[in-house]
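Submitted below is the structure of interest, expressed as structure tokens.
Shown here: the complex without one of its protein chains, the others still in place.
Chains: A, B and C, in written order; residue numbering restarts at 1 for each.
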């Protein structure tokens, strides 16, 4: 459960930077261990990146922003890699068009692991050299948190790649012990008044969480538990996907264009709902929290229930009173800057601010989120049509 | 200036309903007087509707929601018209795909004017019949405000149709007396605290303005004047359209895809900036408020200035202290429900709520807004890429 | 019947050039007489042009190629019109993108009729001036044949515009007397040997018909009659649209993408097949020749019958032995140059040669073809997916 996270982020700023670095870097490799080489290469949709690209891109971050400008005499591993592994940093030169990532058979997976090893050794040398200055720590922390974000994407993208293969290969054998099922739900009540949200603790956070500030909230109630597959199936069986009244206009267009009928990975086979999980195709578990729905679906479900999604402020204020961390929870808040938000200069300033339009905030974390990479002030965000993340629904009114 | 509007909206709820009805209905016809028949028919882009469609659609509203259910014995003018003139009301049956509106040569303009005349006569009979009940007044008011909204669209759509014709025909001869130029600007300062926004007066408002509620604002400053063409030209000449740092990621994609370089209707001809106006192609007036820019451009301009766009709450709180009404002013607030917002049942409930995703709020009014159709609580909204409305920029920090 | 055409083409080259000119020009106006002004303006699909564009474009041909270069002192009617009414002649400057034609409300229909009148008067002056040289006659003939081609397009485009309007307005009241129904069909047999095809008579023909040449044909049989609606309905009822075996691969993709089920203008209403004709929506006449099918459909029908479409050489050799002229008959010949074909220099050279790829030849003529504009050597051509012309099927084996 993510409501009681480890304090890894505090460790990162301490003397044991190298250990943190190596632990986090190693976890990316662990995630890929069950893969065949072929699984590293493909990109079935534009939102999914090939696993080998994630491995290279996170490495490129440390090479480009830490080693090159700060470690005298550092030799770039391969000068072509900036072109291949830059993602969206317009400041650092021409980027590869995202849709092309799945066309690149080279660099090979073996070469990318060599690249990782090379950069990790150089980072070790650098961190032990005495050249690592205090001022660089926030950037290194950002790099590690960036890698943790890609660890979650690695897992969701691997699931998409395997889950859209006609052979439905399993990623792993064992159960995910992190996943807990929703219990009996109740509505938690909060009273109107001035509250404060935003990050103001020690340790790392992203720039979009900064600027703790007052908000005025009206009375609201929020559910203590996530919506289950059983409840979502009731919505489907009540023809929720056929009745425009529950949907945003844009959502309804999406339903019709995609002929949407269910969450991602659900397959009605011989009259029975099956669900592709990391363990392969399984019978749908009705008790589990519903997963892989987009904002339109979350909102339509809430509307069908006569309720609504919480705002991100409501969620943050209430979050001490319920367990969270199994699903990224759609809020009805648009992803916008907090009062006083300022983009930093340079490539790092492109991290968050430039995405603050036409996306919705998700709060919490998910079973795919790496340990230590969650906070109640964390602001995740995605476009309203996307459903390949571990997303879920909590209701408010 | 719209900060001191006429009290037409109060009149609507009074005994002189019929006069209000006829005045407003007549104004739509006046707007179309300068048109050739051919101008009524075309639809150059999906966002622009043919003028004849606006004339039919607003008439269909009164026929469908007032006359048919409430005036015994009312004969529908033509049973095919529901199919043709319904816009987005899913409740009232199959709608024409919006992109097809420009393909329909029939009903002819003459037939649509007959349709207007027929419905207006029946409305007169109905309003004088004693069958008009008090409970219906809000719906009638909604129909009249709906027609006023389409009057603004009529004008902006006509401008688009004529302004994208290679002959650049003029719509009218005389100057628009409503248009006033920005003066010397100063930053107006407001202090942090709990404020109230939303509609709570007598008279008409849309459902999205209802629910006056408290908001907590931080200290902010807001400009007393709109940005001028001169200032916007400085942004262009400083290569504002070539530097990704000022743009949202999505906005930058838009710039590159559309090869955007200037506001809509600006043409660089023989080294001189010309501007298509309702009077035809004219030399750009540097002193006028910049117009026809989209959210991405407004936001990029603000970023270049080291400022930002105001939120809609800031705008509403400050609006008594500056003149407004010449341009719809982009805010940095997403179009979302106010606390306690409830969609009404039936077709009328589709009016606003279903659009509350992926659009930004504009506040104020414009030179194209009909008299009496503006309030400081009015929430206009458009997608972030659209620029054919009379939109402008006011800065905050 | 077109197999015995009037000798208008001979007249054109005679002294009565002016009469021919005025007769043909006048016929374009006659075709448009039943139209409302609105009908002149719209362009429902890219292949259909607005009627007012046809009227302007054919006029522009005479202005640009005859009057401007040959009539000293000729004043262009409006210098913008070259931009608006040029179609595909790259030589004469920037053309309007075809898809944009339906967005242009100006020039108005009235202005285009003024344009026609002005050019016709100038042409009259020119033809009577003695400045008309013998060498110009082929170009003038080409202009008149070009206008006749557009007369057929005018009619097919008007049918498309009215036939895709939800009100299904009729174009005219009376029956088309030209239309004759297929009779009992027999297979006409021809023996192998060297034959000659191509134009070698007096009078006008297009450059693509020139170069009469020998071809070697094998034994073949060709049907004396066109396929009827009844026969085509049998194909539909035998699930011809559901069985890939009858279709080209490309045709099958077309069937699935468009969900094709029937010829254009057929509507299954309350279990009965209705057919939109120029007289409005009518019950399908089973005895009439099937119409408005594309090459894929013609070819699939033939395949279902165990036969094939004729080649254009077979058709031309056999054409004296059957009646033709009601439908453009799809052949299985690609539109390619005859031996020795040479493009002429200049804009006129763009007339035919540049289309000689990825189109199929149609032979004959149709009920929409103007009198005097048909020959057994005429090579019409369209892309394989198009069905808005008066196209039909004749079988061979």
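Operating definition for what follows: contacts are C-beta pairs under 8 Å (C-beta built on N, C-alpha and C of every residue); 3 or more make two chains touch, one makes a residue touch a chain.
The structure presented is a predicted model; accordingly, all values stated were derived computationally and were not measured.
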{"item": "Chains in view that touch the one left out, judged over the entire complex", "value": "A, C"}
{"item": "Contact with the hidden chain (one of A:114, A:164 or A:397)", "value": "A:164"}
{"item": "Candidate in contact with the missing chain, chosen from C:247, C:265 or C:301", "value": "C:247"}
{"item": "Contact partner of the left-out chain, one of A:107, A:263 or A:339", "value": "A:107"}
{"item": "Contact with the hidden chain (one of A:19, A:80 or A:342)", "value": "A:80"}
{"item": "Residues in chain C touching the chain absent from view", "value": "88, 90-91, 192, 194, 213-216, 218, 244-245, 247-252, 295-296, 299, 308, 332-334, 336-337, 339-340, 349-350, 354-358, 360, 384"}
{"item": "Chain not shown, touching residues in chain A", "value": "36-44, 52, 80, 83-84, 96, 100, 102-109, 161-162, 164-167, 169"}
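Please note the rule applied: only the chains that are shown with their structure count from here on.
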{"item": "Averaged-CA centre spacing for the pair chain B and chain A, given as whole angstrom", "value": "37"}
{"item": "Rounded Å distance between chain B and chain C, as computed from the means of their C-alpha atoms", "value": "45"}
{"item": "In chain B, residues with contacts to at least two other chains", "value": "none"}
